[in-house]
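Not every chain of the complex is shown here; the ones you see sit where they belong.
In order of appearance the chains are A and B, and numbering begins at 1 in each one.
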Amino acid sequence: MELHRKKRVEVIVEAPALARILRFLDERGVKGYTILPAIAGRGASGRVWSREGQVGEAGRMVAVVAIMDEARLAPLFDDLFRVVSRQIGIVSVSDCDVVRGEAF
Amino acid sequence: MGEIFAMAGANLVSPMVLSFALGFAAALARSDLSFPEAAAKALALYLLFAIGFKGGASVADHGLDGTLVLAIAAGAALSALIPLIAFGLLRAVSGLDRVNAAAVAAHYGSISIVTFVAATSALASAGMAYEGYLVAVAAVMETPAILVALWLARAGQGERRPAEPGGHDAGLWREIALNGSIVLLTGAFLIGLVTGPKGLAEIESFIIDPFKGVLCLFLLDMGLVAGRGMRTGARFLAPPVIAFGVAMPLIGGALGLGAGALIGLSPGGVALMTTLAASASYIAVPAAMRVALPEANPSIYLTLSLGITFPFNLTVGIPLYSAAAALVTGG
């Protein structure tokens, strides 16, 4: 089967900002994404977090994975970065291959 | 006076407070004791449902007296007023910048439902009754503080910053108003109100009998989270900020005491109004601040509210507020 090169965008971001990120992705016509839970982490700030025993959303992180075409990513990436960088979180982009190229 | 110390002593060695202390100590000692997030959330849902339902059923039983509207209005007013005082105080003494001071202030205007629940439990042990509708007052006090704090934070920025991508403010307001804990507390209150003592009889062996025990487990978890917060976050709290975390509940509590006495609540009711005003949010408001004021540092407001003010209210505050309420009402 023929494979098509796409971008895999991974946003690790604090949970209270998730709705904002998803709203952004929806508005910009991103075709799909999946949200994975995280259980703990540490950042450059030295701030350690862990969701153990937590009731509130603040201080909890999630990972949003969205696979999309580079042509779709290019016009939204700068704004995505701007949204994430106001919050606690990081954005990274890597390459991946998929089968149904038109679905991403 | 002797009685006050007796009640304070009894409170300090209650299973509730000791469970919190156990969690706090375990976290400071870096024990790996921990609750799964899902279990902690489930306990919180239970407590909100139970306290809301009981409040509603009690109103259905005793009828609404005229002070309900007054109490709700007073609660909303306190929730809006306290952040102004807190903000002024923080700006004057703590060295926090405008945004961080506003974020902290929001927490103190809002309330901690677990502190409220612990206070009802202590009142029950001391045999003091209270008005069931204070649950509704608690629900009302969650939100106004947030609005006032955002206004304080933005007042200094001249004008509102341009709209951010993905940052609809309308969404924010809905999120704050339909916050899960407000909805559950209010909804359970209404269910209790509609089904009354008959409904309560059907489920009381779930929401009344095991209540204190569940509260102990939840406070154990709160202790673990608060202790972990202090262990990793204490370095973000300058001494004046810590002092604020102890002084502000006393100031807020005094206002609550006055308001409760003025509108003629029962001694138990005044104690709860005082507790609400003295307590600081650490669940709903931190999440709202991350959305509305992401520039503010969560290590400051979370650590202060959960690591300093919550333990203070749980151990010293509640018996103090109850004693003051008894004194003021002559009850």
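What we mean here is this: a contact is a pair of C-beta atoms (placed from the backbone, for glycine too) under 8 Å apart; a residue touches a chain by one contact, two chains touch by 3 or more.
Note that the structure is predicted; figures quoted are calculated from it, not measured.
**Q** Would you state the complete complex's composition as copy numbers of each displayed chain label?
**A** A x3, B x3
Heads up, the rule we're going with is that only the chains that are shown with their structure count from here on.
**Q** So, what's the distance in Å between the C-alpha centres of chain B and chain A?
**A** 33
**Q** In their complex, what parts of chain A are in touch with chain B?
**A** So the residues of chain A in touch with chain B come to 14-17, 19-21, 23-24, 27, 47-48, 50-60, 79-80, 82-83, 86-88.
**Q** Which residues of chain B touch chain A once you look at their complex with the stated criterion?
**A** Spelled out, the residues of chain B in touch with chain A are 34-37, 40-41, 44, 164-168, 171, 175, 221, 224-225, 228, 232, 282-284, 286-291, 294-295, 298-299, 302.
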